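Excluded from the complex is one protein chain; the other protein chains are retained at their positions.
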Amino acid sequence: MRQIFWTLAALASHWRKHPANLATLILGLAIATALWSGVQALNTQARRSYDSAANAFTGGKAQNLVAAQGGLFAQDLFVALRRAGMQVSPILEGSARIGKKTARLIGIEPLTLPHDAGLAPLAGNRSATGMLTGDGLSYAAPETIRDLGVVAGERPVTDAGFKLPPLVVLSEAPPGAIVVDIGVAQKALNRPARLSRMIVAPEARIDEATLRAATDRALRIVEPEEDSDLARLTDSFHLNLTAFGLLAFLVGFFIVHASFGLAFEERLPVLRTLRALGVSARALVTAMLIELSVFTLLAGGAGVIGGYLIAVALLPDVSASLEGLYGAQISGALTLDARWIISALAMAGGGALFAGASGLLKTFNLPVLSVARPVAWREAHRRYLFRQAIFALLSLMIAALASRFADTLEGGFTVIAATLLGVALLLPLALEALLRIGEALSETPLSRWFFADGRQEIAGLSLALMALLLALATNIGVGGMVEGFRRTFIGWLDQRLVAEIYYEAATPHDAREIENWARTDKEIVAILPVWRSKTRIGDWPVEVMGMTPHTTYSDHFPLNAAKPGVWRMLHEEDAALVSEQLARRLKLSPGDSFDLPTTGDSWRLRVAGIFPDYGNPKGQIRLDHTRLAQHFADASGVHYSLRVAHEATTRVMTRLQETFGARIARIVDQAEVKKISTEIFERTFTVTSALNTLTLVVSAIALFASLLTLSNLRLAHVAPVWAIGVTRARLATLELLRILVFAAGAALIAIPLGLFMTWALVDIVNVVAFGWRLPMHIFPRHWLTVFATAQVAALVAGLAPVRRLARTAPAELLKVFANER
Amino acid sequence: MNVRLFALLLILSPVVANAADYGWLGEAAPGYATPKPGAPILFPQDHAAHPGFRTEWWYLTANLTGDDGKSYGAQWTLFRYSLEARDGSGWDNRTAWMGHAAVTSATEHVFAQTMARGGVDLAGVDNPPFRAFIDDWFFEARDAQFTNSRLHARGARFSYTLDLTRYGPFVLQGDKGYSRKAGEGQASHYYSQPFFSVDGAVTIDGKKIHVTGRGWMDREWSSQTMAPDQKGWDWFSLHLASGDRLMLFRLRGAQDYRSGNWIAPDGGVTQLAGEDIVVDPLDHTSLEGRALPTRWRVKVKSRNLDVVAAALNPKSWMGTDFPYWEGPIAVSGSTRGEGYLEMTGY
Partner (left out) sequence: MTSPVTQNLPLLRVTGLSKSYATPQGPLPVLRGVDLTLKAGETLAMMGESGSGKSTLLHLVGALDDADAGEILLDGANIVRLPESGKATVRRETIGVVFQQFNLIASLTVGENLAFQSRLANRYDPDWMARLTERLGLASLTGRYPEQLSGGQQQRVAIGRALAARPKLLLADEPTGNLDEPTGDAALALTLELVAETGCGFLMVTHSARLAARLQRQATLSAGALTSV
C-alpha cells in the first residue's frame, strides 16, 4: 500500500508539472463521455416515452375500437356496447392550446377504465371521487405541467376559453397530455356526446363478429400490435443518433489516446527510475490503474453532467422531430436514472482503459534498464507507417466485406465506419508522401529541413490529425446529405402541396354536407376528396389514399418512375401509385403487380407509378377515388383538399369555419402545411448538425492537445536549427506552417472521404432507414468552408504552442545541448 | 343491514386509507335526506331509487340446489351512491352505480364487479314495473306486483339467469321499515322480500347447472349509517325449516349493537330486542391475512332458537374494490335451515 501510495504521488506530480496535458486528457474523456451519454439520454428518454404512451391506457396489449371510417363516433355506441356486456371504456382525445403550448387533452371515464391500464391510478372509485366532485381534477405528468408553464393546483384555460379542472401531478400520465373526465373533455373540445375511441379491457377481448352484431359496421377493432409500430418506426432514427454519438465518442477517444500516449512517453524516465528504486511492476501498474480510475471518475462525472446538458439542449429538437416524423410524444423533462450514470461512467472507464492500455502494458513489461542502443528514428518511423498501412488495409477490407451486407442499417454504418477508419489510418502515409514530395522539390536547406523534420512529427500528431480528418469528413458527408435532403424536400413539398386548403370534417356525414356546400361556392375551383384507409402489407402499416382525376395531380404530383399514361391507367384500370419506401420494401417497379389487402378480399393491382414520400414512416398507396371507396368499406370520408384562387384562400377558409364550426375538425392552408413540414425537417436535422459541429470542435481540441504536448519535444528538434542561425520567429512561423500543411492534407483527404460518406448515407443508410433515395447533390462551396474550417482549427490549435516556442528563452534552447532531456 | 351501504359510503370519502377500515362511516352527510322513524314505505313506489338519500341498494341472495344434488348460492347487488349532492345530466350526473354478483358452491366462489356512471343510461332503476340494471346485468319484474321476475349477471368465469316467483308479502324490517344501527340514532329505511322461489341455471367455468331454491331480496337506503366507534358488522338472513324467516345483525363497536326481526311464514313480523339475540363466533377461517368467523352460534332466546350457522364455503371472499365476506350458510341445531351471512370490517 505504501509503495502504491508513494508511487502514485510521484506519478501525480507529473500532472502538477504538466497541467495542460492533464486538462486535455480530462477534457477529452469528459467530452467523449458527454457526447455519448447525451445521445444515450436522448434515446432512453424517447424510448421511455413511447412505452409510457403505448401503456397509458392499455398496458400495451388492449384492443381499441375506433370509428370504422375515421374521425369521431357517437357516445351511444359506447352505451350500446356496455349494455351488451362488453367491457369498454370511452376516450375522447383532442388537442387544446393553452397559452403558447399545445396539450393533448385526453378524456377518460374513471369508473370503466381498465384497472390494468397504464393510467390505473385513475381507474376506479377514488379518482372518480376527485374527478367528479367539486371542480374536478385534471391530471398531467410533472414535466407536462412544467412545459405548459403552469403549476399544480392551477386551472389552465384553453384558447377556446374553457377552464379546465385544477391540475394534479400524475407521473403515469402520458407526456404532453392532460387527462380529464370524459365529460370535461367533451366540453373543452366542443365535441358533445362524441368519442374518439374505446379501450377494451384486456381480459374481455372482443371479436369482429360480436362487434359487428352490436354496432353493424360503425366501429373497427384496432389490435394492440398495430399501435406498437412506433418503436419500430423510430428505430432507424435512434440508430442514426447512436451512430453519431459513437462517432463523437471515437473522436473524443482519439484525444484521450493521444494524451495518454504522450503522458506515457514523457513519464517513461520516471517510470524507469521508480522501478530502479524498487517499485515492483505490479505496484506501478496498480498505481497507474488507480490514477486511471480517478480520471474516469473526474472526467466521467464531468461527462455525465455535460451529457445531461447536451441532452437537455437537444431534447426539444429531438422530440419535435420525433413528433413531426412519427407522431411520437416525448416527455419534455429529462429523467435520469442510476443506470444511465453508471453506463456513462463505464463508457468513460472503458475508453480510458482502452486508451491507456498500451501504456499500461508497456509499463508492466518495462525493463528496468533502458536498452542503451539509440533507437533508430527512421527504423521506428518505417515500422509505424507499416503498421498503419496494415490496419488501414484491414479496415478497408472490413468495409468491402460489409458492403455486401449493405442492405441493413448496421451493414451501412459498418461500411461508413470502416471506410472512415481505414482512410484515417492511411492519413500518416499520405502525409509522409506529401512531405517527401515537398522534400524532393525543396531547393533551400531550410525548406528541406522543414519537410524532413515534419516527417518526425507525423507519429506524434497522427492521432489528432486522424480525429480532425474524421470530423471533417463527417462534416462534409453529413452536411452534404442534409443539404441535399433539404433541397429535395422543399422542391418536393412545392410539387406535392398544390391545393390551397386542406380540411378534415368531424364525421363522414358532415363531410358530405360540406362537400355539397362547397359545390355551390363560387370561389372554390375544385373539391378533391382524399379519402383514406389503412391496411397492412406483410407486417408493414400502409396508408391507402384516394385521388380524383384532376390536373392538380396530373400536372404536379411528383413521380419517381411511371408507366406511360400513368394517370389514365390509375383511374381506368386496377392500378395504383406506390410510395418509394413501400415499392422498395416490396421490390416493386412500374408495371409489376401486387396484392393489396382490402376490407374484403385482397385486390390485385398493377403499379402505375412510384412517388417519393419523404418523411413518412409508413407505406402509402394512391388509388382512384371511386375504386378506393369500392374496395375499402371503411375508408374515412373526412379528408379533403380544395383548389381556390390563391388570393381567395383566407376568405374561403373563414366562410367554411363560420358555416360549419366544430363540424370541421381541422383546416389549414397550404402555407401552414409547408411551414409545419419545413419546421419538422429543420428540427430533425438540428440534432445532426449540432453533433456534427461538436465533433469538429472536439477534433480541434484534440489537435490542440497534441500540439501542446508535442511542443516540449519539439524544442530538441528546433534548437539545433536555431543554433545554426535561424531566428525563433522564423522557426515559429515554420512550425505553424507545418501544422497548416498537415491540416490541409487532412482536409484534402476529407473531401473525397466526405463525398463517399454522403453517398453511403444517401444510397445505403437512408434507403434502409427511411426507404427513400435522395438525388445526390454536391456542394463544392461547402468543401471550401470545411477546408477553411480545418485551417482555422489548425491555426487556433497551433497558435498557443507556437507562440510558446517563439517566446522560449535562449537559455531554454541551450539546455537542449547542456542537458540530457 | 348489509355491506353494501358501507361500501357505498366508503367510496364517498376522499380520505380512505384502507378499504377494510370502516370506522369513519360515522360521518354526517350534509345536503342529503335523513331516514325518519314512521316515514311510510309504499309499494311499488319505493322499489325505485331515492335520489335524496346518499346511498341505496337492491340486493338478492339465493340458496340453491342443483340437479347435481349440490348446494349453491347466488348473489346479485346493485348499489347506487351519490358522489355529491349537486347533480346534473349527462356526464355531469353525480351518481355512480356499482354491481356485485357471485356464485358460490362448496368448492368455488366466483364473483364480479362492474361500475357505471349515472346520466348516460349505463345503469339505473325503472319502476313500475321494476327493472334495475347495470351493463347487461338486470333484475326485472314482469309486473308492478313483482309476482314474476328475472335476474341475470355475468362475470369472467360465471353467469346465471334465475326466474323468481313471489309467494309472500314484502316485509318491513326494524320498526316498520326504520332500522336503527346504533344507540345514537343512526338508521336506514329497510324492507325485504324473503318469499321468492327460484328456478334457473348457473354456469361456472362453462358448466351449466339447473338450480332451484329460495331467494331473499333486501332494499335499504340511507345517508349515514354507522356510529363513529363501529368497525363493521355480521349480518344473517335465515330460512328456517318451520317456514319462519329470521334477519339479525350485530354492529361491532365499543358496545355491540344487536338487532333483528322474526318473520312468520305468513309475513307477520316481530322486532327482536338486542338482548334477545346471541351471535358468537365458533371457528375462524384465515383469508387475505384476516381471520373471519365462518361458523357461528346463533340464539334467539325468546323463540328458543339455538343453532349453529356454518358457511357452505368458508372462502366466500368478495375481493372487490371494497372487500367483504358474503356467502350461503347452513343452519343446524334446535332447527334446520339455510341462509346468507355477510361480514365486514375484519
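Read from first to last, the chains carry the letters A and B; within each, the first residue is number 1.
Keep this in mind: contacts are C-beta pairs under 8 Å (C-beta built on N, C-alpha and C of every residue); 3 or more make two chains touch, one makes a residue touch a chain.
In this text, all values refer to a predicted model and were calculated from it rather than measured experimentally.
> Quick one: which shown chains sit in contact with the chain that's not drawn?
Output: missing chain touches A.
> With the missing chain put back, one of A:Ala152, A:Ala213, A:Leu277 or A:Ala380 would touch it. Which one?
Residue touching the absent chain, from the options given: A:Leu277.
> Who touches the missing chain here, A:Gly99, A:Gly149 or A:Pro269?
The missing chain is touched by A:Pro269.
> May I ask you to list the residues on chain A that touch the chain which is not drawn?
That gives, for chain A, the contact residues 2-3, 6-7, 9-10, 13-14, 16-18, 269-270, 272-283, 368-369, 815, 819-820.
Criterion: only the chains that are shown with their structure count from here on.
> Sort out for me which residues of chain B touch chain A in the complex.
Within the complex, chain B contacts chain A at residues 11-14, 16, 83-84, 90-92, 94, 96, 114-117, 120-122, 133, 135-136, 154, 156, 321.
> Can you check the complex and tell me which residues of chain A touch chain B?
For chain A paired with chain B, touching residues are 75, 79, 82-85, 87, 109, 111-112, 124-126, 128-130, 132-134, 181-184, 186, 193, 203-204.
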